[in-house]
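Yeah, one chain of the complex is gone here, protein chain that is, but the others are all in their spots.
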Amino acid sequence: MSERKRGATRRAVLIGGLAGGLAATIKVVPARATPEQLHAAIRNVVGAAQVRKGRVELIVPPLVENGNAVSLVVAVDSPMTATDYVKSIHVFNEKNPQPNVIGVHLGPRAGKARISTRFRLADTQTVTAIAELSDGTFWSATADLIVTMAACVEGL
Amino acid sequence: MKRFAPSSRWLARAVVAIAVFAMVGPAKSTDIPLDQRRSGYADLGSDTKAMQDDDTINPASLWVLDGEALWSQKAGAANRACADCHGDATASMKGVAAHYPAFSPARNGPIDLEQRINLCRTDHQQALPLAFESRDLLALTVYVGRQSRGMPIAQGKDERLAPYIEAGRKLFTQRIGQIDMSCAQCHDDNWGKHVASSLVPQGHPTGYPIYRLEWQSLGSLQRRLRNCMIGMRAEPYEYGAPENVAMELYLMWRARGLRVETPAVRP
Partner (left out) sequence: MARPLINVPAKVKRGQVFEIKTLISHIMETGFRFTTTGGRIPRDIVTSFSCRYNGEEIFRADLYPAIAANPFIAFFTVATESGTLEFNWIGDNGFAETASAKITVE
């Protein structure tokens, strides 16, 4: 009788301890953006308009040394005059927890439709840049990037 | 059959003994020949190199600016700024970082640049020392270090430091941690090869404090060394511990002649 009780207590302690141990060490992996979220984010910008490939140049390093900071340059072929210019440039990613990277609003005063920044990549994935022109058309370019992890995990 | 049994057993024991010795024996490594040494800069992608070379896009510039401001800020009970004793840092601090860690008569041993700044704070400004890896200490260290950019690292001339360089060498070549490997085994013997997808650098601290993309922040050499030890699943030495300073000193001596790159950018 007492032995069974001890066993139950031990089991309870084990389960409690295991749960506690799991809570301390479990690493919840954040959800990554689904393809649907990516398409919804793009549709948010583009609406029902067709997106054509071209006129946009996405310049990224061929191999990413560290996903925490990746150089990004987006350049759009446009004369940037008062009647023919780039209204906005939007960059999207495929596998980060969230599909948007940056949304830039330009105008004829920009002179050149070229922006530079540094962004984060959670994993090897495709990056998409979409430009909206003053005539209402949308143009895009994509780039595939390979992201590697540091070999020695630091922890501090 | 009976005749072979003892000899094969002996052979088996000999093989085991050799294997055991190889596993627990001292890690034997040779120094990298001086003309084969290269900074981690050489292995960076062009974007990361550009980030380091261009002050207008180097994130470390934010800390350098802070350091410049702190240099002229009065501090402590003495109400004194660094500038009050040292004047214009671009002149007075030129070449200083290039020969740190240096021998401190006050401490009767080597101290690194962070400790030197804190010595100034406590002894000359009558202020509290700045915490290791605090924004202010990093800012002052990188600002002073920046004044040595482009100059060759100068170590090996001060005889007083010789025993400490030797102590640092011992730390560099001893196996540590659950992984049971020494710094030298990777960074002297296997530099240029890959661990998973990471290139093994020679590990010269030419640009500290560095902006490390992995940290998304500026950080000191001691931070990097502690993280290396954690990578080997070893207990790291505390910030400011003499072992850390000895390792810093040995590494700077090992990198003597290479150019200071502070503030460098590394993955």
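For reference, chains read A and B in written order, and residue numbers begin at 1 within each chain.
To be clear about the criterion, contacts are C-beta pairs under 8 Å (C-beta built on N, C-alpha and C of every residue); 3 or more make two chains touch, one makes a residue touch a chain.
Please read these numbers as outputs of a predicted model, since none were measured by experiment.
Of the chains on view, those touched by the hidden chain across the whole complex are A, B. The hidden chain makes contact, of the residues B:R38, B:R135 or B:K170, with B:R135. Taking the complete complex into account, A:I115 is the one of A:I115, A:I130 or A:V147 that touches the chain left out. Interface residues of chain B facing the missing partner chain: 56-57, 59, 61-62, 65-66, 135, 216-217.
For chain A, the residues touching the absent chain in the complete assembly are 23-28, 30, 68-70, 93, 96-98, 100-107, 109-121.
Heads up, the rule we're going with is that only the chains that are shown with their structure count from here on.
Centroid to centroid, with C-alpha atoms defining each point, chain A and chain B lie 34 Å apart. Within the complex formed with chain B, the residues of chain A that make contact are 61-63, 65-66, 68-71, 148-156.
Every residue of chain B that touches chain A in the complex is listed here, in rising order: 44-48, 50-51, 195-198, 213-214, 216, 223, 226-228, 230-232, 236, 267.
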